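Shown here is a partial selection of chains from the complex, left in place.
So that you can tell them apart, the chains are marked A and B in the order they are listed, and the count of residues begins at 1 in each.
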Amino acid sequence: MPTGPKVYLTRRETFSASHRLHSKSLTDEQNLDIFSKCNNPNGHGHNYILEVTITGSINPQTGMLMNITDLKNIIQNHVLDLVDHKHLDLDVEYFRETNVVSTTENLCVFIWNQLVMNLDKNVHLYEIKLYETEKNIVVYRGE
Amino acid sequence: MPTGPKVYLTRRETFSASHRLHSKSLTDEQNLDIFSKCNNPNGHGHNYILEVTITGSINPQTGMLMNITDLKNIIQNHVLDLVDHKHLDLDVEYFRETNVVSTTENLCVFIWNQLVMNLDKNVHLYEIKLYETEKNIVVYRGE
C-alpha cells in the first residue's frame, strides 16, 4: 500500500497520583539523604502531564497517521486506568511487587512498556514525555 | 502618612501534596458514591497552584504595596512548609484532627486562615485562589 510522509503524532493527557520515593535496597537514612522531602513517610502527589508520541506514515486515504480517538483509548486503558487517582507504590503492581522506585524516570519506562505492545502494527512508539512538575521533565525513547 | 493608589498584588506558588477525599461522618458507601475515584483508599495527589492576593495602597517612597520577598517568605513559613510534599490528611493537623474533608474548598479556607493573621497591618488579604488541576479551581475571599 502506498504511504505518505512520515509524521510524529502526540497525544497529551494528565493524571493525578501520589507516591513516596523510597528504595527498598537502601537504609532509611540513605533514603532520606537521597530523596529528601520526596521521602516523606506519608507520601505526596503530583498532577503528571503525559505526552505520548507515535510515528509512521500518513495514510493517504484518511490523511491520518492513526485515529487519535483510538490512541486516546489505548492510553486510557493501558496507562490512565492504572495510575490516575492512585498511589503508585501501593496501587500499581509494577512498583508494589518490585524494588523499582517510583521516580519519574522509572514511571516513563513503565508507561512505555504498557503502550509499546498495544499499538497498531503500522505505527511506532517514539517517545514518552512526562512532566512531574512544571520544572522537572523526563523523556524516554526506548533506548 | 500619605498613601498612593490601591492595588492588588498576587504571588503565585506551587506545592505537591497527596490526600484522600473521605468524610468521617459518612459511611464507606456514601463516601465512594460522593467522592468516586477521589475516595481511592490509598489516596492520590496533585501539583496545586496557589495564588495569594493582597490589597492596599502603594507606598509612595518605595512604589510597592509590600515587599514581594516578605510575602513569599510568609507564604513559605505559614503554608508551604506545612503542605508541600505532605499528605494533607495525615501530616496536616487541621485535617488530621478534625472532620474537615481535604477538598480544595476547605484547603482554600485553611490557607486563608494561615495567612490572614500574619500579614502586615497596612495590607489586607484579598483572595486565595487554588488550582487543584488545570480544570478545577477554587477561590476564597474570607466571606
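Just a few scattered comments:
Please note the rule applied: a contact is a pair of C-beta atoms (placed from the backbone, for glycine too) under 8 Å apart; a residue touches a chain by one contact, two chains touch by 3 or more.
All values reported here derive from a predicted model rather than from experimental measurement.
Complete-complex copy count for the single protein sequence, taken from this structure file and not limited to the 2 chains in place, is 6.
Everything below uses one rule, namely that only the chains that are shown with their structure count from here on.
Spacing of chain A relative to chain B, judged by their CA centroids, is 29 angstrom. By the touch criterion given at the top, residues 14, 16-19, 37-38, 40, 42-47, 84-87, 90-91, 133-134 of chain A touch chain B in their complex.
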